[in-house]
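Take a look at the structure below.
Here the complex is missing one protein chain, while the rest keep their positions.
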Amino acid sequence: MKQIAGREAQQIIEHADASLLDIVDHVLNMGVVITGDVVLGVADIDLIYLGLSVVLCSADRVEAK
Amino acid sequence: MKTFQVESLRSELRKKTVKAATARWNANPDDVQRSVIKLVLTLIEFLRKLLERQAIRRMEKGTLTPQETENLGLAIMRIEETIHGLAAQFDLKPEDLNLDLGPLGRLS
Partner (left out) sequence: MLYVYAILDSKPKDLRCVGNAGVFAAVKDVEECPAIDESSLRDHDRIVRQLAAESHAILPARFGSIVEDDDALARLLSTRASHWQRALQMVAGREQMTLRVFGNRVAPPENTEGGPGTRYLSAKLREIPSLDALRPFVRAEHVERHGAPPLLASVYHLIERGRSADYLAAVAEAPSGEVQFAATGPWPPYAFGRWEQS
């Protein structure tokens, strides 16, 4: 997804009851992100996309292998 | 949840949720220096949080000696002070150093 519409999300958050707030938290803030892009730009012009793939784990687990 | 609890969850979600799924860094041509500093400090702060998280895990698991725990804690604490000090010089608060990096996630 290229961009989550900030204003749409804001609107929902303002008027949501507790159950919808929970859904917003789980569904918009969590879940696997299938594509991970970082966009770099200048003066509101997108110039560079970086596709990222990173594995993170504890160093002592790596050493144990 | 009581009403005041719902409201504090709402307040937290206001801050947290309104970020693009794609992380965006935009150098403002009028203030490139501050823009660059902000990105650099954000990335370093991200790494510091990762280190802190792992240090706490190791401390909990008991795989650090007392001396190692002390050294780690001191070092990470000093890094945090340095980052916040540098940020303050550019009128950046700790909350400004939080960038959603997609699958790298956000630590706080």
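A and B are the chain letters, set down in written order, and residue numbers restart from 1 in every chain.
Criterion: a residue touches a chain if its C-beta (ideal position, glycine included) is under 8 Å from a C-beta of that chain, and two chains touch if they have at least 3 such contacts.
Since this is a predicted model, take the numbers as computed values, not measurements.
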Next on the checklist: Going by the stated contact criterion, tell me the shown chains that border the hidden chain.
Outcome noted: A, B
Checklist entry - Of the listed residues B:V32, B:L47, B:A75 or B:A88, which contacts the missing chain in the full complex? => result B:A75
Next on the checklist: Considering the whole complex, not just the chains shown, which residues of subunit A touch the missing one?
Outcome noted: 1-2, 4-5, 8-9, 12, 16, 20, 22-35, 53, 55-58, 61
Next on the checklist: Applying the definition given at the start, please give the residues of subunit B touching the unseen chain.
Outcome noted: 1, 4-5, 8-9, 11-12, 15, 21, 52, 54-57, 59-60, 66, 69-77, 95, 103, 105, 108
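One rule holds in what follows: only the chains that are shown with their structure count from here on.
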Checklist entry - Roughly how many whole angstrom separate the Cα centroids of subunit A and subunit B? => result 15
Checklist entry - Any idea which subunit B residues touch subunit A in the complex? => result 1, 6, 9-10, 13-14, 16-29, 50, 54, 57-58, 63, 101-105
Item to check | Interfacial residue positions of subunit A with respect to subunit B in the complex | outcome: 1-4, 6, 9-10, 13-14, 16-18, 21, 24-25, 28-29, 32-33, 35-44, 46, 52-54, 56, 58-60
